[in-house]
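Sharing a structure, written as structure tokens. Questions coming.
A protein chain is absent from this complex, but the other protein chains hold their places.
So, chain A:
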């Protein structure tokens, strides 16, 4: 990331930042706009950003902006990759009606038809205070976390996921309304099964390689042991992909009655879970202390960055919201050391300057106040 410009995005009316290759520290009070900037950055990758927001909610509601009615929010950046520099841009599609929200994607000045075009250039992984419960709560957050790690390796993963989810929603709609001839439902189930197997294969591949990278964790961070639960994800252990596809289709066919009542589907890619254990004492991550959980999460994220750098070349952006202040000094130093050693562009936020003292000289700092950035 070399240059970033944000417009009408939450409390950031207009921000322009020029940054170097190393870490970036954003300092400011709560509500100043630090997390909003990280969120804006996260929209330069596929998905709904770091807060999973609705696109309409991102629009600035600042005095002087309402009623202007021109253009929605927009984020643009120049990104340096090992394969050259690219210009990325995204924003709310102002031609669509409210409620039918869509964002437009531009890569190197050309409109792109899918968000995967962003993923081909840039990957980002984040750790935010909202993820504190990642290992304790339901599987869906962990699944999203895993899928985001996959994007960095396989940008097409985002497209497969949204295709799968659309087919899942279409099937649910047909079942709920009780219409839809069996062949139509069958066609949707076949689409779901095809996508689910491709999704499962990508997740398995990621977890396999990431488990290897985590095994090399040493020093201040605990070693995370990774596993994968799910339908297609585990069936692929014993069956070839085509057989798994058929099994998924059969199960979906058999469960139409039940699924019409629940509105979901009893099998599929939406039921996978990332399993994490502490490598030292073997306890499930969800039962570890809060500090251990945070350290495990960072260990996974750092292992993923190492792996990405090694195998794909370009490094993902690392967005660490309010992370540094909650680490003890030993882990904080280890985190900074890894970030600097890998040449990661990490964006770190905090209210106090003190926890970032060890990065003095190596990191670029901005003070954030009322949506303005002062270097």
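Everything below uses one rule, namely that contacts are C-beta pairs under 8 Å (C-beta built on N, C-alpha and C of every residue); 3 or more make two chains touch, one makes a residue touch a chain; residues count from 1.
Simple rule for what comes next: contacts and distances are computed from a predicted model.
Chemist: What is the missing chain called in its UniProt entry, if the choices are "Succinate dehydrogenase", "ABC transporter permease subunit", "FAD-dependent oxidoreductase" or "Recombination protein RecR"?
Modeler: The chain we cannot see is recorded in UniProt as "Recombination protein RecR".
Chemist: One chain isn't shown here. Among A:3, A:144 or A:190, which residue touches it?
Modeler: A:190
Chemist: One chain is left out of this view; which of A:48, A:78 or A:166 touches it in the full complex?
Modeler: Missing-chain contact among the listed residues: A:166.
Chemist: Which one touches the absent chain: A:179, A:258, A:281 or A:330?
Modeler: Once the missing chain is taken into account, the touching residue is A:179.
Chemist: Could you list which residues of chain A touch the chain missing from the display?
Modeler: 113-114, 116, 156, 159, 163, 166-167, 169-171, 173-174, 179-181, 183-184, 186-188, 190-191, 194
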